[in-house]
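Below is the structure I would like to discuss, written out as structure tokens.
All protein chains but one are shown in place.
Note that the chains take the letters A, B and C in the order they are written out, and that residue 1 is the start of every chain.
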Amino acid sequence: MSILLQGIIAYPVTPFSADGGVDLNALDALIERLIADGVHAIAPLGSTGESAYLSDDEWEAVATASIRAVRRRVPTVVGISDLTTAGAVRRARFAEQAGADAVMVLPVSYWKLGNDEIVAHYRAIGDAIGIPVMLYNNPATSGVDMSPDLIATIFRTVDNVTMVKESTGDIGRMHRLAQLSDGTIPFYNGSNPMALAALAAGAAGWCTAAPNLNAALPLALVDAMRAGDLVRARAVFHAQLPLLQFIVNGGLPVTVKAGLRLRGFDAGEPRKPLLPLGDARTRELERLLAALPDRVTA
Amino acid sequence: MSILLQGIIAYPVTPFSADGGVDLNALDALIERLIADGVHAIAPLGSTGESAYLSDDEWEAVATASIRAVRRRVPTVVGISDLTTAGAVRRARFAEQAGADAVMVLPVSYWKLGNDEIVAHYRAIGDAIGIPVMLYNNPATSGVDMSPDLIATIFRTVDNVTMVKESTGDIGRMHRLAQLSDGTIPFYNGSNPMALAALAAGAAGWCTAAPNLNAALPLALVDAMRAGDLVRARAVFHAQLPLLQFIVNGGLPVTVKAGLRLRGFDAGEPRKPLLPLGDARTRELERLLAALPDRVTA
Amino acid sequence: MSILLQGIIAYPVTPFSADGGVDLNALDALIERLIADGVHAIAPLGSTGESAYLSDDEWEAVATASIRAVRRRVPTVVGISDLTTAGAVRRARFAEQAGADAVMVLPVSYWKLGNDEIVAHYRAIGDAIGIPVMLYNNPATSGVDMSPDLIATIFRTVDNVTMVKESTGDIGRMHRLAQLSDGTIPFYNGSNPMALAALAAGAAGWCTAAPNLNAALPLALVDAMRAGDLVRARAVFHAQLPLLQFIVNGGLPVTVKAGLRLRGFDAGEPRKPLLPLGDARTRELERLLAALPDRVTA
Partner (left out) sequence: MSILLQGIIAYPVTPFSADGGVDLNALDALIERLIADGVHAIAPLGSTGESAYLSDDEWEAVATASIRAVRRRVPTVVGISDLTTAGAVRRARFAEQAGADAVMVLPVSYWKLGNDEIVAHYRAIGDAIGIPVMLYNNPATSGVDMSPDLIATIFRTVDNVTMVKESTGDIGRMHRLAQLSDGTIPFYNGSNPMALAALAAGAAGWCTAAPNLNAALPLALVDAMRAGDLVRARAVFHAQLPLLQFIVNGGLPVTVKAGLRLRGFDAGEPRKPLLPLGDARTRELERLLAALPDRVTA
């Protein structure tokens, strides 16, 4: 069975210009660079893309610009999460018409959702579009935790929910998803510090913002795991682990934008209430980036 | 010292009409009824008011209509929370100009906020308006937990943050707030099932959606506590506790709207992804409402 | 209905002599002082009494000596918790024969217990003795959390389980116990920093190690609450709250033994792995003790 998404699915930040608006030129350049670096898919408007802080107009502009920038060289997965079901459906349709290959949906909601509300939310989105949906579980940001059993139920009952991104950091969930679906649910790692474990557990890919700062090491990890070379995989993974821990602990938009500036790429500041990374931590990040190896050998 | 808010601060739901839009006539009638029932303040656009699911236009319409409906008979506290600082500031200014007596702010944010980000968020809002701010801590819905120490810091450093609504359900937090401020922070209970304990601990008031369905019992609890009649207070509290537990466990907009319908008041359905209370639970709610005493005597 | 235990149930530490053995003379003196100070019951061999770290011989010696020291001037409640059911039954019988008025049982267990295992444990103990059992819920130390529903079940089905000590710090649990039993379960506060709230909620008493260092303030809180004088109760409570927070945060045996030494009473050191309170924290405790008021007036 061929699978739409495999390997490194890269999450670009949404660059802002000095006046605070979306900087579509910088977005285009960033995506161009990611593809040149060899990532296997582009996922705009995720958590990293500060999707939650964009107006509807801004969201549409970023979706359109991202898909255009990718030019179908790799698949594009657009994050369409919204606080209301109506808003998510509207965004899903927009993404499909703009040429997205798939959409990603986190059930964000102010009020905690019951299982029936979550299923209805996915069903409404699935019914509204013809492209695949990647279900995204990340209780730390969404406040809604979907158990492996619930995810398997949605996978079985909503036709175009065909992929699962798991970000709880609990490797047992991935084994459980495989178990519940007899290995038929393609799952993706969304928790950077457990990438090696997730790939060992059979993850089809790794959804990550790290390639904004360094794509070679995530790609090398995927290669080593495919080759069954666990010694090399551990070496490659440990070489990038301090960076992964740093960007996760500091919040992805904040740390990745600071790192891009250190790399000479101006993606602007994160949007308030997020504040830019302070000086001390920026220097720490600078040291981490400088310490990354050019090549990793076991 | 006179205090702006005391006693029962009532949170009206936001009624929707059959076409899904905001029903301002029903909102007006609901507020009229709450004031007639004797509540001490009206707080539109809180969690109960499904503020998170309204468009900006809808939010403004509800703010304006609520303040107009109250006609300054009691204070109006408008919830102005928004995912971005810029959005919260815009709403705070709007509320002030529309005649709100105070605004309530929960630091909702997709990304977890650091303490400096939370302080900056409150400062930006406080600096933008001349009316008091009620700081609202509710990690279960906002994903951001403000410790008593952080709250006391904000209270000291942002001039117009003058009230705190605590909804963690941890009575120790309220004692700690009193301790850290030498009793100068007016704090309010936001966790319905601990209203008695909070008032015993010295809460200035109780922020609650319960008056949508029954205002007499919350008012009676406040009266008994003011009189130091703990035996009566416990009787009054236990008489309403099953209802409080039910509306909290089932989610306030969902259960209160179902209860209003049972009371003969049509406030429409909650907005999706929220689903209406199902039949079985509606019958359970009906029994709870029927079991409420007309008067409570110890 | 008369009730066995009311008011302040004091938990003496178990003094150790310089050679590390139990110091029964000091124990006798400590209990004498507690009774002279006016506490309403004595509860040896609780968490504070380092019961978990005593050999069976030491445990028996302390039980016997405590009951003898009390001389029936107030009730004695002996903690009989043990890791095995057989051990707990043996201790319960010993306590009864030695003259205890009641026993207190925390379901400590290395392995997490299921509800049926917890019920069987209480039943085995209850069946073995003729005196009342105080069920003690403290998941933070025991690793086993008993829900209000489970506690109510045990209360209904094991005849001599007639009292509940709740130490989760969740005031809602106490309301729920009252609700589930229609007010017939006498419950006791086991979480020092929520004593005021618990008494407001209807707790029959407060189980506390604080009287080792100061009995007047806990007694004054109980008095104020009985009188319905919430203003005085809050003043009295806030006067002792820093001490309560300190002894809870630092661990009761460690902090109380350090405080006793500061008070001129030598109860020795806690048993390893517990270490004595360090110098810096001891000075902090000294300041807290010095700051306690002689009398509290509202």
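Just so we're on the same page, a residue touches a chain if its C-beta (ideal position, glycine included) is under 8 Å from a C-beta of that chain, and two chains touch if they have at least 3 such contacts.
Here the structure is a predicted model, which means the values were calculated and not measured.
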Among shown chains, those touching the left-out chain: A, C
From A:Pro242, A:Pro276 or A:Pro293, residue that would touch the chain that is not displayed: A:Pro242
Which residue of A:Ala178, A:Leu260 or A:Leu274 touches the chain not shown here: A:Ala178
Selected from A:Arg234, A:Arg263 or A:Arg281 as touching the chain missing from the view: A:Arg234
Chain not shown: contacting residue from C:Ala216, C:Leu274 or C:Leu292: C:Leu274
Listed residues C:Ile35, C:Ile118, C:Ala152 or C:Ala224, member touching the removed chain: C:Ile118
Absent chain, residues of chain A that touch it: 169-172, 175, 178-179, 183, 193-194, 196-197, 200-202, 225, 227-230, 233-234, 237-238, 241-242
Touch list for chain C against the chain that is not drawn: 47, 50-53, 83-86, 107-114, 116-118, 120-121, 124, 140-141, 143, 251-254, 271-275
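Just so we're on the same page, only the chains that are shown with their structure count from here on.
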Contact graph of the chains (line, ring, star, complete, other): line
Copy pair chain B, chain C: interface residue numbering same or different (half cut): same
Cα-centroid distance, chain A relative to chain C, in whole angstrom: 51
CA centroid of chain B to CA centroid of chain C, Å: 38
Contacts with 2+ other chains: residues of chain B: none
